[in-house]
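Up next, chain A:
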Amino acid sequence: MHPGLEWYLSLSAVLFVIGLIGVLTRRNVLVIFMCVEMMLNAVNISFIAFGRAISSATGQVFALFVITVAAAEAAVGLAIVIALARRQDTVDVGRIDTLRE
Partner candidate 1 sequence: MPDVSFPPIHYVTVVPHLIVTGLAVVLLLMDAVSRRSRAARVGQIASLVSVIGYGAALVSLLFTYDHRQVTGGGSIRYDYMAIFFLIVMLSTALLTVLVSANFVQLQSMSLLEYLVILSFSVLGMMVVAIAGDLIMVFIGIELTSIAVYVLTGFSRQSRISHEGALKYFLLGSFATGILIYGMAWTFGIAGTINLDAIRTAGASIATGNPSLLLALLLLVVGLGFKIAAVPFHMWTPDAYHGAPTPVTAFMSVGPKAAGFAAMLRVLVNGWTPAADQWVPLVIVLSVITMTFGNIVAVAQNNVKRMLAYSSIAHTGYMLVGLASYQVGASKMDFNGRAIGALLFYTFAYAFTNIGAFSILTWMQARGRGTNIESFRGLATTAPGAAIAMTIFMASLMGVPPLLGFFAKYYIIVAAINANLTWLAVIVALNSAVSAYFYLRVVAVMYFREPDRQIVPQRTSWLGLGLAVSSLGTVLFGVFSGPVFDLARKVLL
Partner candidate 2 sequence: MDHFPLLSVMLYLPTVVALLVLFVPRLAPDTIKYAALFATLATFVLSLIVVFSSQQTASLRWEENYNWLPSVGIRYHLGTDGLSTIFLLLTTLSSVIALVASWTSIRVNIRAYYVTFLILETGMLGVFMTFDLFLFYVFWELVLIPMALIIGVWGSANRVYAAIKFFLFTLAGSLLMLVAIVAMYTEYFNRTGTRTLDLNTLIAIPGGWSHTFQLWTFAAFFISFAIKVPMFPVHTWLPDAHVESPTAGSVILAAVLLKLGGYGMIRFNLALFPYASHKFATPILILSVIAIIYGALVAMVQPDMKKLVAYSSVTHMGFVTLGIFSFNPQGFQGAVITMFSHGLVTGGLFLCVGVLYERAHTRQISAFGGIANRMPTYASVFMVFMLAALGLPGLSGFVGEYLSTLGSFRLANKTYAAITMFVVIFAAVYMMWLYKRVIFGEPREEHHGFADLTRIEASTLLPLVLGILYVGIYPVPLMKLLKPVIGALLAPIVGSGTAAAAADAIP
């Protein structure tokens, strides 16, 4: 028996929420970033599932774009993290709070 669309979507949603909760609760910049990646990939699952359900390649194409963009983001993001870590010697977002109010 093939799992139905609901299963994929549910999986995607669960992953998405896990990622989301991770973003909300983790303090390590890198972990947060990983969680964001997880959310993106959860979305990819949805895309592909939807695409397959309606027999369209668009979902897969979109997923490819998302992966590409995520890679670009990762490159830039890590550069920023490194630059900051060099100056501040921390990757704990709880200590990056000079800018506030």
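In picking the candidates, the idea was that all candidates are chains of the complex that A comes from, given by their letters.
Just so we're on the same page, a contact is a pair of C-beta atoms (placed from the backbone, for glycine too) under 8 Å apart; a residue touches a chain by one contact, two chains touch by 3 or more; residues count from 1.
As the structure is a prediction and not an experimental result, all values here were calculated from the model.
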Touching chain A in this complex, which is it: 1 or 2? 1
Touching residues of chain A toward candidate 1 in the complex: what are they? 9, 12, 16, 19-20, 23, 29, 32-33, 36, 39-40, 42-43, 46-47, 49-51, 53-54, 56, 58-59, 61-62, 65-66, 69, 72-73, 76-77, 79-81, 83-84, 87-88, 93, 96, 98-100
